[in-house]
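Note that this complex is displayed minus one protein chain, with the remaining chains in position.
On to chain A.
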């Protein structure tokens, strides 16, 4: 069974981003970029499926600028067998990415596609579901546990108020939640080995996909700042402030 794992290059989660002064977007020049944390969990899960014998090959795919190669090399250092880059400088929105991934999925015929539940830059939480819809496959989002069976996947999902378990017919789409696993640290020998792994490159034109953005970003601005608070000296002062100043109790 082949497993396909889409990965996204995003601003590192530790970076506090700044909005550009012309309100055209967020300034991502010269900031540290990394693999989206949810995608790391997806690569780890696919690698574990391979190590357990449930999967035969893990293919990482990324869509975006040439530097996404680095993200793919990271995926290969974790355990992906090869990489596919759909290279474009165009702004890619989730629907466009889902369409690109659909074409790759139809070329590669995986039985399982594992994506992160959301990217920490656009916070959209759409691509996995959209890909499932375009392929007409089953989906289990926000997975905290995946068990593979004969022609099926049994997935436990994190939902509001608890957990639920679904059984999906393969081929299927799963998106990862934080608690699915703890991604391994990549080791230097594996980074070296990853450099030798196969990496194929396509363009959206090769795949026949129109990636024009459907949503126009009118502006991006800073969120309203909270007015500076105070530090209270002791508990009595705190309770007094809550009762008499904030009037919330």
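One rule holds in what follows: contacts are C-beta pairs under 8 Å (C-beta built on N, C-alpha and C of every residue); 3 or more make two chains touch, one makes a residue touch a chain; residues count from 1.
The rule is short, and it goes like this: contacts and distances are computed from a predicted model.
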Record-based protein name (UniProt) of the chain missing from this complex, from "Polyamine-transporting ATPase", "Electron transfer flavoprotein subunit alpha", "Ferredoxin--NADP+ reductase" or "Phenylacetate-CoA oxygenase subunit PaaC":
"Electron transfer flavoprotein subunit alpha"
Of the candidates A:47, A:74, A:88 or A:141, the residue in contact with the absent chain is A:141
Full-complex touch with the removed chain, picking from A:48, A:154, A:184 or A:197, is A:154
Residue of A:1, A:166, A:186 or A:199 in touch with the missing chain, whole complex considered:
A:166
In the full complex, which residues of chain A touch the absent chain?
11, 13, 16-17, 19, 26, 93-95, 98, 117-118, 120-134, 137-142, 144, 154, 157-169, 172, 177-179, 213-223, 226, 229-232, 234-236, 238-239, 241-242, 246, 248-249
